[in-house]
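This report concerns only the one structure given below.
One chain of protein is taken out of this complex; the other chains stay put.
Let's look at chain A:
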């Protein structure tokens, strides 16, 4: 990376220009995050009438709780599956639309729709489709000899939330991949074609490497999405069940804090979740970004 430094004579102006963003970050991120850290060291009754300092007790209890460690594992499965599925489908759809000579815009509009759907609605939609009593998909699976029951079968429930969460994110990935694909220079592909390489080879040796900045960006966004933005989907479909099979970390934070009113433990969980995402992002930037060619 080459460093170019421009020296501005005015010392106040840069800070003034940054101020709105700093204030927003402070009010909507640093301050609440600080509150979360503070309350993760406290035990408080729901009404806030009595508060006592308990040190690291919530953290110690969390890390000793087999259900919490279990939830960590489930979150990993969920995050990897959703990211892989939604990125693969997003890319496939983008490639398909990019090859169209006519109607590309029409398909783009259609494909972007799921992104406009609220997570809860998306969850409910899939919940209806897979409902073991009334769902259409459950009925077809039944015809194939698979007895679908996400109310009792943990694996089924996990598949359900993965599909719902991935479906919602495909549009986003599709849009970015499509934009990325359209910026791949045609001359390169044509030159390769003249040299006699087939479409598959062209895609993997030319297009995909050129898409790497987009892929890297989407990778981080998707991981963050699965970690923070999916509790609406889980709430509407499985509510963390059956028997905690879909109780991913972000849902557990919501469940214990908002419904269970255990603010201390919930804060500790959100701090842990925040740390996990920070560490993941750092690792991604440190190791994965090196492979990205801009």
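The rule is short, and it goes like this: a residue touches a chain if its C-beta (ideal position, glycine included) is under 8 Å from a C-beta of that chain, and two chains touch if they have at least 3 such contacts; residues count from 1.
Convention: contacts and distances are computed from a predicted model.
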Can you work out the missing subunit's protein name as recorded in UniProt? Choose among "sn-glycerol-3-phosphate-binding periplasmic protein UgpB", "Protein-export membrane protein SecF", "NADPH-dependent stearoyl-CoA 9-desaturase" or "NADH-ubiquinone oxidoreductase chain 5". "sn-glycerol-3-phosphate-binding periplasmic protein UgpB"
Spell out the interface residues on chain A facing the chain that's missing from view. 43-50, 131-134, 151-154, 239, 241-244, 255-256, 258-262
